[in-house]
Structure formats: C-alpha cells, structure tokens
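One protein chain omitted, others in place.
For chain A:
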Amino acid sequence: MATVDIRGVKKAYGATAVIHGVDVSIRDGEFVVLVGPSGCGKSTLLRMIAGLENITGGQILIGNRVINEMPPKERDIAMVFQNYALYPHMTVGANMGFSLKLRKAPQAEIESRVQRAAEILNLTKLLDRYPRQLSGGQRQRVAMGRAIVRDPQVFLFDEPLSNLDAQLRVQMRTEIKELHQRLKTTTVYVTHDQIEAMTMADKIVVMHDGIVEQIGAPLDLYDKPANQFVAGFIGSPSMNFVKGKVRLGADPRLVTDSGVEMPLPAAPGLTDGRAVVYGLRPEHIRLDPQGVPATVVVTEPTGSEILVVARLGSAGQKGQEITCLFRERLSFAPGEVIHIAPQPGLTHLFDEATGNRL
C-alpha cells in the first residue's frame, strides 16, 4: 500500500499535447476514480502510472519514490485491463501465478497465493480452466485475481467493466468495492461511466481534454460542481442548462431569450443583465401551480419514476427543452402544459463565458 502523487504531469505525442499538467494526490488506501469522456486523457494518465507510456513532463510518485524512469515491473503495481488481457494459452491458475513464476517464487508459495486469491474471488473451481471456457464476469474476476496475487502497492483498473453487460456490471461494481474494502489497497480506477465513479469512489477526478476539471468526493461533485462541464457530466439524467440574462430587483429573475422567467437564487457578483447559465438537475424540479409553464414533449415512465421532457413556456412559445424527473405516478399527454419550479437551494449558476460556478 502506498500513496500516489501526480505532480504537474504532462503527456505529448510529438507536437500534440494530450495531457496538460495534471496534479492529483492520492492517499494510502484510497479508491480514486478518474472519469471523463473518451479522449480526455484518463487512460493515458493511468498507463503513465503503470509505466506503459512515457511521462513527457512532471513527476509521478508511488510511496514517495519518483517512478518516472522506473521500469513497470519495479513499480509494484498491478493492472486490470479493459479486455482483461488474460493469457489464452494458460489456465486460470497459471494466469494468476504468472508474475510469481517470473519472479521465480517457490512452487508451494505460488500455489498457496493463487489459492488464497481464488478463494477471495470465488474462482477455486475454475483454476484448471482456460480463459476461453469462462464467461465475461469470470474472466473479469481472473484478471482481478492476477492483480491480487501480486499483492501490489497500487491497483490500476482501466475501464474494467465496459465489456460486461449491464446487469453484470452492477454486480462486479459491488464486488470490486467489496474487494477494496477488504484489501484496502490504494486503487486508481478509470471509467467513462459517471455512475461507476459515483458509486465506487472515495474521490473522483473529473478530466476533460487533458486537464482536471474538479477533484472531490462524489457527493461534493454532485452538490457543488465547479463548472458547467462537471455539472453536466456528474448525475444522471444530466443537469439541465438554461441560458439567460439576470434581471435584478426585489424578486431576482433569470430571463431567457424566449422570454421565460425563472426564479434566481442569490449569488454573489450578479449584476443586472449578466449572461449566465442556470443549472437545474431533473430530480430537483417539482410541480408547482405557481411555477413556470412548460409544454410536455415526451414522457418516459420507468415504474419507479417518470422522466418528462418539456419545452419551457406555454404552448407556442419556443422555449428550451428541459428534463424533469418525478417520483410520483403521473401521466401527461404530449402538448399538455405543466407548471414547474426548482426546489429552492438546489439550483446552480454558471458564468456563460467561462462556465465556472458563480
């Protein structure tokens, strides 16, 4: 177990810079999730920690040792790949014990460590199988077993669940979290799925276009996104963004281009006429007869809740579409006008130009 410090790390392929100076500090035993859309540099960062990519600039430290120039095998890390990367010509047992075999560990030790890892992961009966004979979830577990057997300082996961079906993904998510609670090994986990990030992480690092947008505990990111990107990325369904101008007065309002008015929360630095983006999570919208009118476009009931896509403004008024999530059993017809209001205190304001939280 060890801390991991990423200090001003940069990565460039030739003249193309893909990571522009990232600072993350990971405590011993912490479960950190790097999350972001495709191409944001999260996998590259993970591969730099693993030693599969060179570090163009900055430093990475594992347990206070700078590992920039250290070959992968001396870094004492284990990685689980997206496609599992199991050796197809080796049995499950041989796959898991391969690193020990290369280290020339005694056969008895290899066997006992593989056995122990297999017990943790419920793989004991599969040790003599070949990867081809396993299901996706089993392969995933073998890949984790291979990491556990090594007893490394840091676990690295590179989108380990994206090749599994939705149901199995939820199950493996729980298993990985359980495993971390049991082993308490420092873990860096890369995913593009914000739900995985929210449910598993102690700390989330949101990346976008090679920079870190925000670092924080899952609920902090949800409650106080630092900017419009994080606000839109964290949370499902995504946050609604309504563009408009501030109108100060006794009752401050946001006025959209189409003339719809929304109640405005108090925020410092608001000046009359300032262009802002108003952020409103679908689950923080409630029905209110005194609220803003909106015209229903589509409804998507799921049983436990109902998703309503509506156009702000009454019929004919070409307002912006927003998504609302209601927990009640409701039924609306398309074209019906409903009245909605944001739950007080649960709205967000961003500067239109910079996207930063106000």
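Simple rule for what comes next: contacts are C-beta pairs under 8 Å (C-beta built on N, C-alpha and C of every residue); 3 or more make two chains touch, one makes a residue touch a chain; residues count from 1.
The rule is simple: contacts and distances are computed from a predicted model.
*Asks:* Report the protein name recorded by UniProt for the chain absent from the figure; options are "Cytochrome c oxidase subunit 3", "Sigma-70 family RNA polymerase sigma factor", "Sugar ABC transporter permease" or "NADH-quinone oxidoreductase subunit K".
*Replies:* Options "Cytochrome c oxidase subunit 3", "Sigma-70 family RNA polymerase sigma factor", "Sugar ABC transporter permease" or "NADH-quinone oxidoreductase subunit K" considered; the missing chain's recorded name is "Sugar ABC transporter permease".
*Asks:* Of the residues listed, A:50, A:127 or A:277, which one is in contact with the missing chain?
*Replies:* That would be A:50, which touches the missing chain.
*Asks:* For the chain that's not shown, point to the residue among A:12, A:85, A:211 or A:267 touching it.
*Replies:* Only one listed residue reaches the unshown chain, and that is A:85.
*Asks:* Spell out, residue by residue, where the missing chain touches chain A.
*Replies:* 50-52, 72-73, 77-79, 81, 83, 85, 87-90, 98-99, 102-103, 130-133, 146, 150
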